[in-house]
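One protein chain is absent from this view; the other protein chains keep their places.
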């Protein structure tokens, strides 16, 4: 590391396969809807990208309530991917993002390979889409409801159809679940299947019992754990995958609340980060994280984001080399 | 649930296979050493059991420092099973526990089947041992360092040798890792191999980067995440396994800090609970949790622990039956 | 840190406690939070962060706005009335003058006001009375008749009965234990009150069961009802989809709509009260039988 710089002198651009972004801070899928509501608090065009809530082919009502429960330094959610479906998204939400100069990364989710393919064809060929994020933490109706993300073969199949049906030049990122024995195996499989980058991590499966009703608090019984509580698991996933698959662009997500948290993901190997649950605490979180990250980079003498990416892995290797 | 009772009228005894305990609250392995230090704050004989730090065959220095880092509502540790080995344990720590009328559950850990078998023979035939807890979250030196707990076959092998070499009447509990794709598969495998009960869960694998040094904070690089942050994951594991393997005694552990937390594990399906990281916050935590649990049970009209065990699963089934 | 936004939407403000007093079973918190007052209309709510910098409680707590005062010699203030039930509200109850509390607001859709000077009933349960006082003032400005019905389980949980005497033409109080006013529920005196004062709009705020019952009475009487619901909210600003309830749209189709941005005030007859907590069959996007 070099001496401190002025924050404005830091080059924040980051490259994720074919996507060149002004800066590495995005919203996390499902925590920012499609950007409109956050525009009340800051200009979403200032973010590296806006990742949309996962879009399905058909409209979906989502699950019954309660859909969330607060947990220590985190929360469980079980929304059930409520949304209006791809038609309404392309007609209304995507145009809004483009009109407001935001870079949209569209998250897609399906319950069969066919649905993923259809979504890829429609979203992945619409001008203005900066990238596709493939949420594979969904049950596969064609395979006993097993979650795609939990099986390297099924996960790979999803990514290969999405990559096949998405326009060249539009990167396809696979978003992985931490609820697996080896996230590196899943990562390797989806990269071999064509994923241009990886988003790490989706929520952890959790459950809470409501002692007033003596029933699971969530109507959906289990839910996804997110927030600062899971940050060490997310950083570990980034670290492991960065070491196992050097050169594959990674996007870190899980419990990021401050610029220092974002920097932790970068130096662990992520080229960009997403802010999710922290938005519920602070609607201005994504833009604040960006501002703080700039300062963190500057104060450590990182002239560009790319110098920070994987720095802890490299310095670890140096230490190992020096010791060995 | 019936009307409220007086706390003293609650029958706290709990049965874990052949182990009949006065009450369902224990210490968690590695968070209470072998009981001596906690005796300064409360009488460890009042606990259902004292679970010892995992004992190895040989003395072990453990890892270099830093060995811990605080995280939101939790911590990462990488102690590396420091301990004096089985000889010193049997000569010094176990007698202390027995002299003080504590019920010792001895946690054992090894890096090969042979080591587990040797520990089982020695610990599992020493009078006074209430049960053996088998920590299988250790690398298997005979299988490329893969962690036993992550593979149903290897995990099953460990439990079958330990069960084989432990005296009848001394229950053997397998302690499972949450870092697997299906904890139910591992649970099923160790139960088929002879485990009399299950302890859920060990820590989650995590990592933190120290932004001052730009290196992983822990000398051991990755560490185990514990504390209230992981409670929803632990409750989920108990819930899933209780539903998949009804009748198998479960011991819940992960983020328990209050009597209400303990009750959450009981109604999710655990017959006993362990208090770990909360001890670092409050050295009196295990006995306080016991006292609070008694009050929680009484105020809800549970006349005995066994009525509460799995109550949320049963009421969930009732709801489903009524709806269906 | 203060994020400013266009003049009508919500803003985020670093607020500061001006005062915090007990009122019966509740706390009455006055926060200095510039810019909120000017944007607030009756029925809006604020979302407060709890626990300070070391907090393990990340989600904001939502509270109906009781009163606001625009910036004058002192900064603008916003007031809430709340019950300290869980860790977040207990923390708020312990705040003293000058302690910082971050505020996001005003949020949600306010009460719709009648265009004509008609008779209105304002029904509040417990702390649910709080947002009715600002509403009462607005209605009187428009020449509406204002009749308040305040209810609670017991006297200490009744809020604003005295203030109501100044705010309304008539005040009816009910408590379930009869400790003050009529023994019973707000819906007991409501039918005769609606008839007596030719009420055309019934506003209500309180527990869900009460809102459903008040709506039933209002509808029977042929009055409009405007209900302010309380759904568990993670974000309060419309991005998380946790706060939904089944509401019938103008097209007759039931949708799971967000209480935080499409509410918290809904036309009472549009809410599928009996189905709250479920996704009723036929809801837009609901799973087909055997589906997800």
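Per-chain residue numbering starts at 1, and chain names A, B and C are given in the order in which the chains are listed.
In this text, a residue touches a chain if its C-beta (ideal position, glycine included) is under 8 Å from a C-beta of that chain, and two chains touch if they have at least 3 such contacts.
Remember, predicted model here, so these are calculated numbers, not experimental data.
The chain not shown here makes contact, within the complete complex, with A, B, C. Set against the missing chain, the residues B:4, B:45, B:184 or B:219 yield one that touches it, B:219. For the chain left out of this panel, the touching residue among C:91, C:203 or C:266 is C:91.
Among B:24, B:104, B:178 or B:227, the one in contact with the hidden chain is B:227.
When you scan B:7, B:80 or B:95 for touch with the missing chain, the hit is B:80. Residues 72-73, 228 are the ones on chain A that touch the missing chain. Chain C residues in contact with the hidden partner, per the touch definition given at the top, are 50-57, 87-88, 90-91. Although one chain is not drawn, its touching partners on chain B can still be listed: residues 30-33, 37-38, 40-42, 53, 58-68, 70, 72-75, 77, 79-80, 82-85, 111, 139, 141, 219, 227-228, 277-284, 287-288.
Here is the rule we go by: only the chains that are shown with their structure count from here on.
The interface holding more C-beta pairs in contact, when B-C is weighed against A-C, is A-C. Measuring from the averaged C-alpha position of chain A to that of chain B gives a distance of 33 Å. Chain C has its Cα centroid 45 Å from the Cα centroid of chain B. Chain A and chain C have Cα centroids separated by 35 Å. Multi-chain contact residues of chain C (touching two or more other chains): 56.
Residue positions 72-74, 227-228 of chain A are each in touch with at least two other chains.
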